[in-house]
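Sharing a structure below in structure tokens format, with a few things to ask.
Here the complex is missing one protein chain, while the rest keep their positions.
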Amino acid sequence: MSGGLGARLRQLGIELPPPFQPVATYVGAVVVGGQIWVSGMGPTWDKEIRHRGKLGRDLTLEEGQQAARLTALNLLAHAVAAAGGADRVGPCLKLFGLVNSAPGFTDQHLVLDGASDLLGALFPGSPHARAAVAAPALPFSIAVELDGVFRLLP
Amino acid sequence: MSGGLGARLRQLGIELPPPFQPVATYVGAVVVGGQIWVSGMGPTWDKEIRHRGKLGRDLTLEEGQQAARLTALNLLAHAVAAAGGADRVGPCLKLFGLVNSAPGFTDQHLVLDGASDLLGALFPGSPHARAAVAAPALPFSIAVELDGVFRLLP
Partner (left out) sequence: MSGGLGARLRQLGIELPPPFQPVATYVGAVVVGGQIWVSGMGPTWDKEIRHRGKLGRDLTLEEGQQAARLTALNLLAHAVAAAGGADRVGPCLKLFGLVNSAPGFTDQHLVLDGASDLLGALFPGSPHARAAVAAPALPFSIAVELDGVFRLLP
């Protein structure tokens, strides 16, 4: 990828949210041998939750995709913080996505495309593995939760 | 394991489904330093979903185990495609399994034995770690979703 993540974010006019650390015995991301493992994140901006509720009841598919996109930005923000800079964050390797779902909603994969398409734009030619699942509830009623693994660049 | 996965599949008379790639910004599997990380798969053969619905309501335990077995074959198919050949696919290291479950169904572990037993037969002496979970829904109403990590052989 020419230019690195920092340049790509600027080219696409994308701003990352501030990666606020949980006040807890766990952290937003851990660096492990050439990889960055990011904790489960939600559709927040700083400390504000932007998308709450269930797909198939409270939110449209498009709103769910926006929630997935914003959640991916939080993954990136924590990856950047843990890696020590945007240009040390390489492509996403794996995305695990949970969609807060009302009974009968089975389009979890379309919701998560909001995250995958963003990562595809930021890391062209380096697609990730993914799993998409329904959750009956999520902490704070967030609409989407993602965790992810990114490559750490030297 | 003597003979590699290719020989083992032939000995057991097991045919892998064609690993159709998602038309998306993610892929079926990613090779990461000595491992193959396979995306969440379902009980499909080529593009046809063979087992839909919920355990504890729509499907018997035996049907669920068949769904888990077929899903594991899809994991293997994508692992083989990403590794560049069956004999470069080593033992499964980790299986994460989601069982589409009606309220009150708590035998997720028995369902997933359909996948674990297949992997045990293919990689004798090299058991995997596993987690078994209920999902309230899955994409396309598939009965089982699995993601997995396999060892990449040199």
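Lettered A and B in written order, each chain numbered from 1.
Basically, a residue touches a chain if its C-beta (ideal position, glycine included) is under 8 Å from a C-beta of that chain, and two chains touch if they have at least 3 such contacts.
The structure presented is a predicted model; accordingly, all values stated were derived computationally and were not measured.
The residue touching the chain not shown here, chosen from A:Leu98, A:Val111 or A:Leu152, is A:Leu98. Of the listed positions B:Thr25, B:Thr44, B:Asn74 or B:Gln108, the one in contact with the omitted chain in the full complex is B:Gln108.
Considering the complete assembly, subunit A touches the hidden chain via residues 24-30, 32-33, 37-40, 96, 98, 135-141, 145, 147. Where subunit B meets the missing chain, the touching residues are 34-35, 93-96, 101, 103-109, 113, 116-117, 119-121, 127-136, 151.
In this text, only the chains that are shown with their structure count from here on.
With each centre defined as the average position of its C-alpha atoms, the distance from subunit A to subunit B rounds to 25 Å.
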